[in-house]
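What you see is the complex with one protein chain gone and the rest in place.
And then subunit A:
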Amino acid sequence: MITGRFFAAGADRRIAITILILLAVAIIVPLLNLAVSPTSAFYVPSYIVALTGKYLCYALLALALDLVWGYCGILSLGHGAFFALGGYAMGMYLMRQIGARGVYGNPILPDFMVFLNYKELPWFWTGFDHFWFAAIMVLAVPGLLAFVFGWFAFRSRVTGVYLSIITQAMTYALLLAFFRNDMGFGGNNGLTDFKDILGFNVQADATRSALFAASALMLALAVFVTWAIVGSKYGKLLMAVRDAESRTRFLGWRAENVKLFAFTVSAVMAGIAGALYVPQVGIINPGEFEPSNSIEVVIWAAVGGRGTIVGPIIGALLVNAGKSWFTGVLPEFWLFALGGLFVAVTLLLPKGIVGMWDSWRGNAKALRAASLAEEAGTDPVVPPQQKIVRSAATKPGDWSSSSPEPQPAE
C-alpha cells in the first residue's frame, strides 16, 4: 500500500522534474548560443541547437505514439504520417512566405508550381499565407485523419496486428500520393528553400534558438497534458481497455470511443511535432511518410520504456543521438545496429530503460527496507504467510477461510 503510494508520488515527481528540465533547457540553450562568445567553453554551437531541436520533435512524436501504444495497446505503425502531415501544413505556410523571392519570382506560386506550369494556386493552398490558418491546419489535418481512420477501424473492432498493418498501409498510401507531382505538394522534392517564419529568417541563429525553445516548451506542455490524461479516470479507462477490452464493454463503456479520443489526441501531438520539425530541418518531402520512419518511432518508445511518459522521450533522444554518431562513424551499419537494438531491448529490457530503472530501484528499496527492519530486530517487510494465498488470516477484512466473520452486507 505504502510503496504503491510512494511510487505514485515518485512518478509525479519525475514528471515535475522532466518539465522543469525542459523549461530550463528552453532558456539556457538559446542563451548559451546567443549570449555567449563562440570562443567560450560554454558556447553551444548553432548546429547543436538545430540538431537537439530536431531530437525534441522526435521525442514529442515518441510521446504521442506512447499515449496510444503504451497506454492503450494500439500499436500504430503509421504515426509518421501524422507527423509528416503537420510538417506539410507548416511547410505550406513557409512556402507562401517566400513570396517573390523564389527563383521564378512569382509572388503567388511557389517555384515548383511555376515549374509544373500551374496557372493558379490550388484551392487547398488558400489560407496558408496566414500563420494562424496554418497552425490550425497543423492540428486539424492529422487530427481529422486520425478521427476518420479511427472511427472506422475501432468501430469495426480491428485490433492487434491487423490494426498495425492498416496504419502502415495508411502511411504508405500517403507516401505514394505525396510523391505525385499533380497532388500539388511538390512531388518527390517536397517543400524547401524556406526563407521566413513569422517575418524572421529561418536560418538566423536567433530564429533557430527560438524554434528550439518552442520545441522544448511544446514537449513540456505535452508531458503535462499526457500526464493529466493518463492520471484521470479516462486514463484509467484507457489502460483498462488495453488490458481487458471486453470487460470495459460489459461495464457499459464504449471502448471504440475511448480509443478514438486517445488516437486523435495522439495524432494532433504528432502533427505539432512535425510542424516544429520542418522549419528546423528546412525541408519536408514524401520520405517522411516512409513506413520505416513510423517503425523507428516504435523502437524509440520501446527502448525508453513503453507505457511511461519519460521513457519515450529518453528513448527518442538516446536512439537519435546514437544514430547521429553512428551514421558519422559507420553509416552502412546503422540499420543493423537499430534492428539489433530493438531485438536486444525486446529480449532483455521488455519494459525499456525506464522500466528497468524502476524495477532496479524497487528492488533496492525493498532490500534496504529489509535490512533496516533486520537492524531494528523486527521481521522483514513481507510477512511470509502473506504469500500463501489462503492462509488462515484472522485480521478483519482479510480473505479468511477459517473464521468467516459475518458482516453486514449493506
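Rule of thumb we're sticking to: a contact is a pair of C-beta atoms (placed from the backbone, for glycine too) under 8 Å apart; a residue touches a chain by one contact, two chains touch by 3 or more; residues count from 1.
The working rule: contacts and distances are computed from a predicted model.
A.B. asks: Any idea which of "Urea ABC transporter ATP-binding protein UrtD", "Carbon-monoxide dehydrogenase large subunit", "Cytochrome P450" or "Tryptophan synthase alpha chain" UniProt assigns to the chain that's been left out?
C.D. replies: Listed in its UniProt record, the absent chain's protein name reads "Urea ABC transporter ATP-binding protein UrtD".
A.B. asks: Which one, A:Thr126, A:Asn201, A:Ser232 or A:Asn363, makes contact with the chain that was left out?
C.D. replies: Reading the full complex, the residue touching the unseen chain is A:Ser232.
A.B. asks: Which residue, A:Val258, A:Leu276 or A:Val298, contacts the hidden chain when the whole complex is considered?
C.D. replies: Considering all chains, including the one not shown, the answer is A:Val258.
A.B. asks: Name, in rising order, the residues on subunit A that touch the hidden chain in the full complex.
C.D. replies: On the subunit A side, contact with the omitted chain comes from 1, 4-5, 229, 232-234, 236-237, 239-240, 243-244, 246-255, 257-258, 261, 389-390, 395, 397-402, 404, 406-410.
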